[in-house]
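What you see is part of a larger complex, with each chain still in position.
Chain naming follows the written order as A, B and C, and within any one chain the residues start at number 1.
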Amino acid sequence: MSEPTQTIEGWYAYHDFRTVDWASWKSMSPEMRQQRIESLQAYSRSQREIEGREDGSYGVYLIAGHKADMLIVHFRKTMEELIACKTEFEKLEIADELIPAYSYVSIVELSSYLSKPGSDPKDDPRLKGRLEPKLSTQPKHVCFYPMNKRRNADDNWYMLDKEKRIELMTSHGMIGRSYAGRVYQIITGSIGFDDWEWGVTLYAQDPLEFKKLIYEMRFDEVSARYAEFGPFYVGHTVDEGELAAWLNV
Amino acid sequence: MSEPTQTIEGWYAYHDFRTVDWASWKSMSPEMRQQRIESLQAYSRSQREIEGREDGSYGVYLIAGHKADMLIVHFRKTMEELIACKTEFEKLEIADELIPAYSYVSIVELSSYLSKPGSDPKDDPRLKGRLEPKLSTQPKHVCFYPMNKRRNADDNWYMLDKEKRIELMTSHGMIGRSYAGRVYQIITGSIGFDDWEWGVTLYAQDPLEFKKLIYEMRFDEVSARYAEFGPFYVGHTVDEGELAAWLNV
Amino acid sequence: MSEPTQTIEGWYAYHDFRTVDWASWKSMSPEMRQQRIESLQAYSRSQREIEGREDGSYGVYLIAGHKADMLIVHFRKTMEELIACKTEFEKLEIADELIPAYSYVSIVELSSYLSKPGSDPKDDPRLKGRLEPKLSTQPKHVCFYPMNKRRNADDNWYMLDKEKRIELMTSHGMIGRSYAGRVYQIITGSIGFDDWEWGVTLYAQDPLEFKKLIYEMRFDEVSARYAEFGPFYVGHTVDEGELAAWLNV
């Protein structure tokens, strides 16, 4: 048996993708729509306050393509709170027109591939910032996808010895580092929580950086031989005013 | 042909995952909702009594993510009772708003990999406790996933000889044992009953233990080379009061 | 090219799996429900009469899990009759609440692996009984699953020579024979008729026998290297009285 990678965990994460039932939305009276928009705005504003209390973070995004129209991201201290976030949102009246399309349950994860052994993450402000990421300060565009490491006969990540894995991840990390300042990456682990092993959430001012980074990484052995990718989602952040404008018919 | 593993079986198990039709639920009158909540509570309380009669067990959980909102677990003595449980639940009025999302039909299974040959499980209180697990005494969080053992050209579990399988399962069990007292595991067999070969139901006070345990196991040859995993679900137990609060709009 | 296996065929088979739309069912008036139950009972009773005329057979079962609630099996002399059975059922009023969930179109098949070459199946009452199986005399529980033989690079059933296939199937049949009297098996071929190559319908008094038999077979080379399995369904037979009780709200 290979020696497992040690991981350190931060906030729990809930990525909640929704499609709008526009037909139902348009059939409502303008007053009803306005009321529901305002209550969504109030909800969203109150969610954003969590960051100030350092109890979690929150973000809301419009998404491209037919797979989803909207993404809400919750970072929280416990799994219980993630479930409560889902329930609270569903009880909003406007949730009737915001149909669940996809979601992801995970927890922020740093692996020993990238961190120095022996250090206590709690004492390191840089690590704390990565374990408990503030979504309000991220650049405009977001990209999300889940992924696995392969366990095929010839390409089995989990049968590699730890040194080989560290060597491969180090080379992989070099590509990421060359995008420092342009792409911000949050890795969340989801083994035992959701259907893939990891979620990847990327932020960038220019969404073309997502394509450039992921394409470049695909030629790296870690991706080329060992990665399996789930669905990809891309979009951009909106504030409460933009949210209202988006829903305004 | 490899010599098959001998198994001993306990209670039949029905994992019943549901999503809430919140739009329909919110559109009801408060009186109707209250009536349906109370009848769900009464149902749930009566189901819990089965444990006292030693005829089975019962648990109800809230689930994270969009794949399901709720899980009801029934352990019963016969397959017929599992079917009757499903029918009885569907006849509740509130079942109209609790839409089937996933389910799993299986039976508690202990394999000779883990038990000593020659022993009669009926006489062993420890084995009896594992074959007829009481869900009321489990820790707060639950994790469920179905799985197969691979039958690929290079990684074919069922073509290994029995000694090799025992050796691999022993090493695999060692990881599990290192989580003793923190993670409680119920293995249910489902060959001939459902679409995967086994169901795995885990309980822990801290849900992070699920991720740590399953991740560590993934580096073990049994998982790394021979396991195929289905969807993962995670959540926490609720009592009748929490169930009512959850449904309260 | 390998020499194909010779097969002899019996009755055509239609496995019709349904889920109940319980919300719609419960919303009906008791009188309407009663009327529909009685018409389903009348339909079912008349279908059973076909066995006496030796023109086919019929069975109705409750199914475990969320994938289906009910299974109706028709054995008939022609494909045209199978299609007519489907149409006739759909024209019943109660079919509005019995939503198609899965189905299987096939024909009873005996292969030369298991029968002696040169014998005429029509003259052999034992073979005739297997080609035209009477469902009314089967034990209580039923198990159904479709399957393929693999055509992978290393494990390609159809590239084996006939002698090897006969040798493997003989060993496979030995396991089945050790369950004689406890599990009754009907193999139906579906190449050209449905999405898998065969359907397997098993009957047993104790449903645990299904799991024991299929698990034991999985270690046999025919299953271990060459079998691909579709969805599994398990349930038990009901008579017209039990059918009414099941639907009684």
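One rule holds for everything that comes next: contacts are C-beta pairs under 8 Å (C-beta built on N, C-alpha and C of every residue); 3 or more make two chains touch, one makes a residue touch a chain.
Note that the structure is predicted; figures quoted are calculated from it, not measured.
The complex is built from one repeated protein sequence; 3 chains are visible, and the structure file as a whole lists 5 copies.
By definition in this document, only the chains that are shown with their structure count from here on.
Chain contacts here run in a simple line, from one end chain through to the other with no loop closing. By the residue-number overlap criterion, the interface of chain B with chain C counts as different, with under half of its numbers used by both chains. Matching CA atoms, the turn from chain A to chain C amounts to 145°, rounded to the nearest 5. Chain C has its Cα centroid 28 Å from the Cα centroid of chain B.
The distance from the centre of chain A to the centre of chain C, each centre being the mean of the chain's C-alpha atoms, comes to 46 Å.
Within chain B, contacts with two or more other chains are made by residues 153. Residues 20, 22-23, 26, 62-67, 69, 141, 143, 145, 152-155, 171, 202, 207-208, 210-216, 218-221, 223-225, 227, 231-232, 234-236, 246, 249 of chain C touch chain B in their complex.
By the touch rule above, chain B contacts chain C in their complex via residues 1-5, 7, 9, 14, 16-17, 79-80, 82-83, 86-87, 90-91, 93, 95-96, 100-105, 107, 151, 153, 156, 158-159, 189-195.
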